[in-house]
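Every protein chain except one is present and positioned as in the full complex.
So that you can tell them apart, the chains are marked A, B, C and D in the order they are listed, and the count of residues begins at 1 in each.
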Amino acid sequence: MDNLLWLVPTLPVIGFLINGSLSLAGARSQNGPARGLSGFLAVLFPLVSFLLVLKLHIGLQDAQESVRTINENLGLDLAIPQSFVQPLWSWIAAGDINLSFGFAFDGLTSVMLLFITGIGTLIHLYSIGYMAHDRGFARFMAYLNLFLANMIVLVLGDGPIVTFLGWEGVGLCSYLLIGFWHHENANGDAARKAFLVNRVGDLGFLLGLFVLWQIVGPSTPLTYEAIAAWFRDPAHASLLASGGVVALLTLSTLLLFLGCTGKSAQIPLLTWLPDAMAGPTPVSALIHAATMVTSGVFLLARMSDVFAHAPITMHVIAWIGAATAVWAAVTGFVQTDIKKVLAYSTVSQLGFMFLAAGVGAFDSALFHVFTHAFFKAVLFLGAGSVIHALGGEQDMRKMGGLVKKLPITFAAMFAGWYAITGLPFGAGFWSKDMLLEKVLAQGGPVLYGVALATAAVTAVYMTRLMILTFWSPSRMDHDVAHHVHEAPISMQVPLWILGLGSLVAGFAWAGMIPGFDWFPSQLAGVVGPAQALLSHGEHEGPSAILLASVGVGAAIVGISLAFVLFKSGAFRENSTAGLSGAARTWTLLFDGIHAVVGIWPIRLASWILDNICQPLLMGLVRLFAYLVQLLGLLAQWLQRSRLRLNLSMSALGLLVILLILARDLL
Amino acid sequence: MDTVPLFQLQILSAILFAAGLATVLVRRNLFFVLMGVELMLNAANLSFLSWSRVQAGAATLEGQVAPLFSIAIAAAEACVGLAMLLAVFRTRETLDTDAYSKMKE
Amino acid sequence: MNLQLILAAPFAAAILSFFLSGNDAKSALRTSLVLALVIAGISLPLVGAGMVATAGHTWFTVPVVGTEVKWLLTSDGVSAWLVALLSVLVPAVLLAAPRVVGERMREFASLVFLMQGFMVGAMLSGDLLLFYAFFEAMLIPAAVLIALFGGNNRRRAAIVFLVFSLVGSAPMFFAIWWIALSCQTTELSVVAVRIGSQLDPMFRTGLFFAIALAFLVKLPVVPLHLWQADAYSEGPAPASALLTGVMAKIGLFGFLRILIPLFPAESARFAGVFVAIGLVTVLVGALLALQQSDLRRVLAFSSLSHLGLGLAALFTFRPEAISGVLLLMVAHGLSAAALFLLAGIVETWTKSSHVDDFGALASRSPMFAVLFSIAALASVGLPGTAGFVAEFLLLVSIFKVYGVWVTAIAGLTVILSAAYTLRMVQRLLYGTPALPAVERQDLRVSEVFAIAPILVALVFFGFYPSPILKSARADLLTRLPVAQASATEDAAHVAGR
Amino acid sequence: MIAQVYFWIFAAIAVACAFSVLASRHPINGAMALIGTMVSLAGVYSLIASPFLATLQILVYAGAIMMLVVFVIMVLNSAKDHYTPMLDGLGAFGFVIAALIGVLVARVFVGLDGKASVKINPSAPRGDVEAISKTLFGSGMHTGGWALLFLAIGLVLLTAIVGAVLLAKRHLDTAETSTEGGH
Partner (left out) sequence: MLPAVNLLPFIGPVLFLILGALATLVAEPFLGKHDKHKFLPWIGTIAAAMSGVALFFTAPGHLHGVFALDPVRAGLLLVLLVVLVLGLAALQRNLSSDGFEGGEPYVLLQLATIGAALMVMATQSISLFVGMELMSLAIYPLVGMRRKSSESAEAVLKYFAMGAVFSAVFLYGASLCYGATGTVGFGGTIAEGRAGVFNLGFVLMSVGLLFKIGMAPFHFWSPDAYTGATSGTTAFMAGAVKVGAMAALGNLWMNFLVTRAGFPLNSPLSLKVTIPPMLFYQMSPEAFSSIKSMAVLLFGILGLLSIAIGSLSVLGQVSVRRLLAFSGVANAGFMCLGFLLPSLARGYIDLSVTWYYLAGYALATTGALAALSALTGAGDSGDHLPALSGAARRSPLIGAVLTVFLASLAGLPPMAGFVAKFQLFHGLLLNVFSGLVQGVNPVSLLAIPGLALVLALVSAAAYFKVIVAIWSQPGQASREPDSVPVLLGWAVTLTAVALVALAIFPKHLFGA
């Protein structure tokens, strides 16, 4: 059973290789390789690995179950297997470093993998329809497969370094996919921006890892299991308390968190995600909403034991999460590009997750990841289908009145909207309320207030999106208008499934209803100890029901506000204003900061080096050469051409010799 | 009978040598250069012969024979030198050595 | 494992390929390729052989002085891998060359073989003077390659290259006299033993820097790098591939094989200086690469930056650093060579090497695009390529000795290298063609066969670097008298925090 | 004693002629003066018991070589610039140098005649034909070599002739070899 782990990432890789070679082979042909074949393969392999993950998940359950029963029946106390581990080969072994390349499959992994491969498969399916007419169809599929493989490696890796492999791998794929339409230089810029910003985070990741390694000492193998064990080991409690180590630990966790901000587009490294919308919409759905961007949260959960020992870092995380949530929500409020709105909403939702993780509620953070994957995916795919219908139009000011034209799309997006605004019993309702509750409990009222406000704002701009797209009178120019058509079946199926998912996914952990706790039970083994460490015992807070209704209230307020603002004809001056003035500066705030802090200094430095230092050095060398040549001229001046002069000089030489030797000539 | 001291002979040869060298250095006419060289060779011969007088036995005769060779070689040298002189004169129609200073570095 | 044969083979090949092959490029390519593969066949087994040495013959004995100079070849893990790298690169270079060198394939092949021979000699020689001889002998074929096939300013480039290298290694020449004089021999192993007792510290410090200078110029490091960019960009791309792929590595190799073993104490004492130099080189190289507009100058400065990191890490004397440096040599050798080869090919399409004169190659020549981007990513050190493992080890070792902030500086290369490489990639592959007149063409099959294996190797070693790391582990730790010291200091370091 | 007198006479003539070579305006005068020097030197030779060399001096030097020189001078008599300026700055410079060298050389001998070792050796064999020919062509440890050198002289003369041919052949395009310049 557990020796099948390697197969999970390998399958998409095979898909990538086949599709890649297909696209290369077809590169010269008229309209690329056969869509059917490559499409089929592209979906097949993720599907298989999804099934495989399912099988593994069940297998793990069974294993644990059997051990439990044994324990109960025989009254033994056998350790319950938390994971399947498959070390493959010794990867980096030098000096006292000995890293093995291996995979580990436990509760967290299984949850993540399930929706990654599952939603991944659906989006592959969707792409078949969406990209049908694109020249680089096979290439696109290849990239998607490669991304999936890397994402799986990221989650499945048994240690940070293997995770880092996937971590950078997904970065690469997002680079490739953002720049997929490479004839547009702007896309290239966006892709590069994404990669570079991520690289900044990755450097943080590596350094944090080094520091962490220094703490746990080279003898500890660098696997999550071992690290967690080291931190849980009471023997190290005293060491962990000592000042030096705490400082190191804070440093290390902050650096690791920098990596997370890069990947998950948090302050300060969040600017790349909106630009990343340059990629095809399925990409935005899969990579920049459902899976990749959440890997930051995943990492926090993975290393929860480490972070749990660094309270300062936890506060930083919480506040940064909150700040990001607010900032992004406000930004989303002023966007006009439908995908941009969703992008910023993603950022803001990620902020929620970090906020949760920051207050120590890793499981509810992950639960929000889980639900968010569904509703954000469906929102993006819906948006994609709208864009597809409107022949590439992304500006909401040129939409409207699509309810009748695109009923299915509308239905799906409505489900997504319902979920994200947190209306009762939608996916978002469960996860967000759980989250808010934990925040209040462990983060205090201030954070809770911020989060609540953000939730309201979220409701506002999401509703605005729906209004502008569907519920308002049409503003499309008519030749676009009468081309509008519902998406092909291959695009509808994912919409249905995900739409449904975004309505029911929440029941994986319906806190108020006993029995619906499949989700936390999966995570208990991983994040349990850390949360136990962080939760300040049993606290007397307001009841769950109350909080839930407060949350719903906030949502409703937001929605109605949106209707007041936009439905009642008031939207023109508001929403058609586009990005201008304060809105623009607000949106591009962090770009500016990056420019001032990072880009301009580097540009300046390299300009100075290239145009001042280099010539200066070269000039010195030249100068030296000239001096030598000057000596050469001097020497040649000695060479005369008249016989008598030459002879006289030679004779003079002889004379001088005789003079010098005069003493010896007696 | 012969009691010419070596010292005088050597001084004489030294003077001739210097005179020859002076001729080469001072005069610009190619002929004089050749003649100066001849003078120097003569000086050398004289020196050989005079030194041979202070040696004993076979050593003496070595000094007697050496000038023989130098004279023969002087002849050969003169022959080549004059031929050279002719050749050079043909190309530039002058014997003034200072005229032969076209070759710059 | 006959080292003499391995050394002799390239020279034989140089002569054979000159006289056997006709004047036409085709036959020349065929002949030289066969020869190159034969050489590879001979030299590759060296990798498995571990420590090998020939019997030392007396090369010559300096009259009057009586110093004995040995003709002695030794091979250890490092040199074995470098020889292997070289013997793999040469066929690739030959395969990728025809477009660039045109009809003069015969001369090109011979010169390449000559360079190969000298490099092999430098890697294998177990005698100080012998090493120096080969080290210097590389210059002439390299310069001739530049002069014969290079671009517009190739004369200046060649002269500057020659003069820099010669002047740079002159102090080493002086140092070798001195060592030979005081040790009565130049055999490395013997010198290593005697030098401590025979020379007083002040002299040893002098000699240490005299020798170091030669390697620093070869590497090169800032500010001794002035020859590099010109040489790489003016010379023919395939030759540049060899220069940066292997010759530059000999600089690092020299530190590893000559300097540190001969002067352990000085190396330890001045380690900081070299780390500093290395880090400065890393940054300056990367920043300069950002500013370049000539394709091959970008590549040149990126090499500068990468090798600077290697230097910095080497002087931490961590065992993992040694492995990392060896892996870096191989990885960077492969990726940089691939990039230069591709650059050379693409330049023949547009008759220009200015990055703005390309564009849209992703759609116009997909095969090129694929190989180029893989090579580029490998040189950026993306995980899954050998470059990542190398950089990882180097950064770790720097971290272990100098702590997190220094490492952060060194780590900037991770970001900057991505910056300039992707900039280059985008200018080449993305957007619209700058010169639409140029008709679209793609790599020939032969060229794909030249470059694809290199990239495969890069990925392979990215996932399974153990063979290289091991062979570095095997024999080099004995050469690091100061490694333990820094290890303990490192332990103290942790306790101190 | 009488020899001393003769020596002074010869020496005076030799030196006088030598300097008139240096000073004479036309090459022909110089040549004549040079002959004078040589003849007087021949006298000196005979004074110091080297009759054979004296003869040779007259025959070869004064006879052959100088005749040749004079002949060539005549050939080139048409040359416009036989009269070159006597003494210019450079010439003076050269003269001074030559004089100083002469002085330095002569200085070596100043101390000599005091020393016993450089007294003229009365018992030394005369350089007459017999002795010289014995030395030249006799065999034996110290003498055998001279014969070889004598052969070598043959080569030298041959070289001279060929060289003269190469240099002085009137027309490069005629293959016939005139030995003008040989003797």
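One rule holds in what follows: a contact is a pair of C-beta atoms (placed from the backbone, for glycine too) under 8 Å apart; a residue touches a chain by one contact, two chains touch by 3 or more.
Computed from a predicted structure; not experimentally measured.
Novice: Indicate each shown chain that the hidden chain touches within the full complex.
Specialist: A, B, C, D
Novice: Which chain A residues would touch the chain omitted from the figure, given the whole complex?
Specialist: Its contact residues with the unshown chain are 628-629, 631-636, 638-641, 643, 646-647, 649-650, 652-654, 657-658, 660-661, 663-666.
Novice: If the hidden chain were put back, which residues of chain C would touch it?
Specialist: Its contact residues with the unshown chain are 18, 58-65, 67, 104, 106-107, 118, 129, 132-134, 136-137, 139-140, 143-144, 147-148, 150, 154-155, 158-159, 162-163, 166-167, 170, 173-174, 176-178, 180-181.
Novice: Residue-wise, where is chain B in contact with the chain that is not depicted?
Specialist: Chain B touches the missing chain through residues 13, 17, 20-21, 24, 30, 33-34, 36-37, 40-41, 43-45, 47-48, 50-52, 54-56, 59, 62-63, 65-66, 69-70, 73, 76-77, 80-81, 83-84, 87-88, 90-92, 97, 100-103, 105.
Assume only the chains that are shown with their structure count from here on.
Novice: Between A-D and B-D, which chain pair is linked by the larger number of C-beta contacts?
Specialist: By the number of C-beta pairs in contact, the winner is B-D.
Novice: Based only on mean CA positions, could you tell me how far chain B sits from chain C in angstrom?
Specialist: Centres of chain B and chain C (C-alpha means) sit 65 Å apart.
Novice: Distance-wise, how many Å sit between the C-alpha centres of chain C and chain D, to the nearest whole number?
Specialist: Measuring from centre to centre gives 70 Å for this pair.
Novice: Would you mind pulling out the distance in Å between where the CA atoms of chain B average out and where those of chain D do?
Specialist: Using C-alpha averages as centres, the distance is 5 Å.
Novice: By residue number and range, which residues of chain D touch two or more other chains?
Specialist: In chain D, the residues touching two or more other chains are 91, 93-94, 97-98, 101, 105.
Novice: Of all the residues in chain C, which ones touch at least 2 other chains?
Specialist: Expected reply: no residues.
Novice: Over in the complex, which chain D residues touch chain B? Could you list them?
Specialist: Going through chain D, the ones touching chain B are 1-4, 7, 11, 14-15, 18-19, 21-22, 27, 30-31, 34, 37-38, 41, 44-45, 47-50, 52-53, 56-57, 60-61, 64-65, 68-69, 72-73, 75-76, 79-82, 84-85, 87, 91-95, 97-99, 101-103, 105-106, 109-110, 112-113, 117-121, 123-125, 127, 131-132, 135-136, 142-143, 146, 149, 153, 156-157, 159-161, 163-164, 167-168, 180-183.
Novice: Per the contact definition, I'd like the list of chain A residues that touch chain B in the complex.
Specialist: Of all residues in chain A, those touching chain B are 636, 639, 641-644, 647-648, 651.
Novice: Give the list of chain A residues in touch with chain D in this complex.
Specialist: 642, 644-645, 647-648, 651-652, 654-655, 658-659, 662, 665-666
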